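Worksheet for the structure shown next.
Let's look at chain A:
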Amino acid sequence: MTTTDTRPTTVRPATEYLDPKLNSKIPEGPIERKWERHKFEMKLVSPTNRRRYTIIVVGSGLAGASAAATLAEAGYNVKCYTYHDSPRRAHSIAAQGGINAAKNYRNDGDSVFRLFYDTVKGGDFRAREANVYRLAEVSMAIIDQCVAQGVPFAREYSGYLDNRSFGGAQVARTFYARGQTGQQLLLGAYQALSRQIGLGQVKMFSRTEMLDLVVIDGRARGIVTRDMVTGKIESHVADAVVLATGGYSNVFYLSTNAKASNATAIWRAYRRGAFFGNPCFTQIHPTCIPVSGDHQSKLTLMSESLRNDGRVWVPKTPGDKRPPSSIPEDERDYYLERKYPSFGNLAPRDIASRAAKQVCDEGRGVGPGGLGVYLDFSDAIKRLGRKVIEERYGNLFEMYERITGENPYETPMRIYPAVHYTMGGLWVDYNLMSTIPGLFVIGEANFSDHGANRLGASALMQGLADGYFILPYTIADYLASTKFTKVDTTHIAFREAEAEVTDRIKRLLNTKGTRTVDMFHRELGKIMWDYCGMARNEAGLKHALEVIPELRERFWREVKVPGEGNDINQELEKAGRVADFMELAELMCIDALHRNESCGGHFREEHQTEEGEAKRDDENFAYVAAWEFTGLGTKPVLHKEPLYFEYVKPTIRSYK
Partner candidate 1 sequence: MNLTLHVWRQKNAQSEGRFVTYQAKNIIPDMSFLEMLDVVNQELILKGEEPIAFEHDCREGICGSCGMVINGYPHGGHRGTTTCQLHMRHFKDGDVITIEPWRARAFPVLKDLIVDRSAFDRIIQAGGFISANTGVAQDANTVLVPKQNAEAAMDAAACIGCGACVAACPNASAMLFTAAKITHLGLLPQGQPERYTRVVRMVEQMDREGFGGCTNIGECSAACPKEIPLSVIARMNRDLLVAKLKGVN
Partner candidate 2 sequence: MTAALTLYRTTIGKKAVMAITGFIGYGFVILHMIGNLKIFEGAEGFNEYAHFLRTVGYPLVPERGLLWTMRIILLASVILHVVAAIQLTRLDWASRPRGYRETRRKQATFASLTLRWGGLAIFLFIVYHLAHLTFGLGIPNFGGHETAYQNVVAGFSNPINVVIYIAAVGALGMHLYHGVWSMFQTLGLNGPRTDGLWRGLATVSGILLFLGFSTVPIAVITGIVR
């Protein structure tokens, strides 16, 4: 918090946006009592009754695995699905830096309220206060739970847990396990899940992809899947469906997401009536390895924790092609330290990314193509010695060297922003339930908690908070307060969904066009990066909205998917996912165009200060945009959920 934060902005009265279809169900009472009170007010399912309920969990990452394990421990019958060969492969595994928790073990002034405050502010005042407060509140229990499971967090010599600091925060509240925090947390959840699989309480479906959601009498009652080994299309019934299928950054083709990460599950749910919240809010991570050529299949992130010790700079003169070592100190521009003296290199992600884009646009970028900035460790190595740096970042440095062939101990790293995380996702209420009763959405797949920009080390926190400590309560309330009619897979809704899925697969296989799925995906990605990426403007978005439907049409006419549907067919899997990205991309542009302001990761060039900072418009846009599907090719309907800021007054976000 700094002194320049104090200028409050005008916020239009929330009541103006009230929409009957969007009830956020935020409990009454003071913010620090809401969750406690809600937990008491929610209905419970008694231990003996739990075995009568079946819950489907799609996805086995941090959110999915933790939810499946916890629900199974409670006694529910759980069916868990993943398209991987094993639940341990989910992309949560790639998170490097750490997980936040308001433990205040450092005695540096942290508290639940401060984590809450930092997150709301970091999200540029586009998140729901009550959700964020709850997240901060349960953050501590997550660390306790993970330690109990045997997650080998970094320790001090005393044996106590160690912490590091992360972007957007002035306290050290990030717990970590080397550069593999996501891996260790996921393995913790995976092991808890494995235990329940071994006990028979969870039935695990690996190599099984959800291709549709089945809604009966207005409630989510099951899913249709494809067995990726035999190609068999199958229906699965349940009393509630939980989607924990992650984000959709791969709409950009090049992102730091795993190759298979996709939006199909949430997109199919959207088409079945779940509203999509803030689809245009994507996060561009500032520290990724720059693109090296057209062949590039994905981007690799370098943990934000590197910015704890690395200094970001570019040459002061545009077009300076000298090697970094021969550029003298006074000809370097440490632009983050210059522009944001109080946060320096630890400015939040959206700000650091945009600053990098700015200097590159000025022609001061480094490396091939001029799309890169230096992240320099020479000062840190001088100050702390190579050994300390090696201990802290050794594996990241090695990874960098393997990919680029350059040694970062000697030459500064080159980094550039890349799409990394999507704050948008299916709209959910305080109970994490979507607009389809019985359909719950957790983790990155939902829109909640991070607003327009996520702070570092908060994704792991949210995934586990949802899975371990929030959903298990709220889903019980739903089950206990709902009267279920008995359905099975012979129900017409299942038959129809199966037929639709089968038909779509046939169409993809029978198009037999002339271009590969990847070609289309790259093309889509380029459109999205150019017009709906780090900076957006009206003309560009309108252009994108013209070319995306064209591309989509061409896709269905010209795509070539070899092979058959009855065995492992990776092209077919990809084709289905890209087909959904083609539709999602359009919605993202519609949302980006409608949000006529800049906030967090959504930077509209029309709305910036003279210094190039984002200019929010609280008077007109302090709401969540939730989109309702009305059919392909027709404009989705916008619903607005008002955002109330009672505890953190919206101010101009400043990290100066």
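Behind the choice of candidates: all candidates are chains of the complex that A comes from, given by their letters.
Note that in this section a residue touches a chain if its C-beta (ideal position, glycine included) is under 8 Å from a C-beta of that chain, and two chains touch if they have at least 3 such contacts; residues count from 1.
Please read these numbers as outputs of a predicted model, since none were measured by experiment.
S.K.: Here chain A stands alone, and the other chains of its complex are listed as 1 or 2; which of them touches it?
M.R.: None of the others touch chain A; the one that does is 1.
S.K.: Per the contact definition, I'd like the list of chain A residues that touch candidate 1 in the complex.
M.R.: 66, 69-70, 73, 84-91, 93-94, 103, 105, 141, 143-150, 152-161, 177-178, 180, 182-184, 187, 190-192, 194-195, 197-198, 204, 206, 229, 258-260, 292-293, 295-298, 300-301, 398-399, 402-403, 405, 468-469, 472, 514, 516, 518-519, 560, 562-563, 567-571
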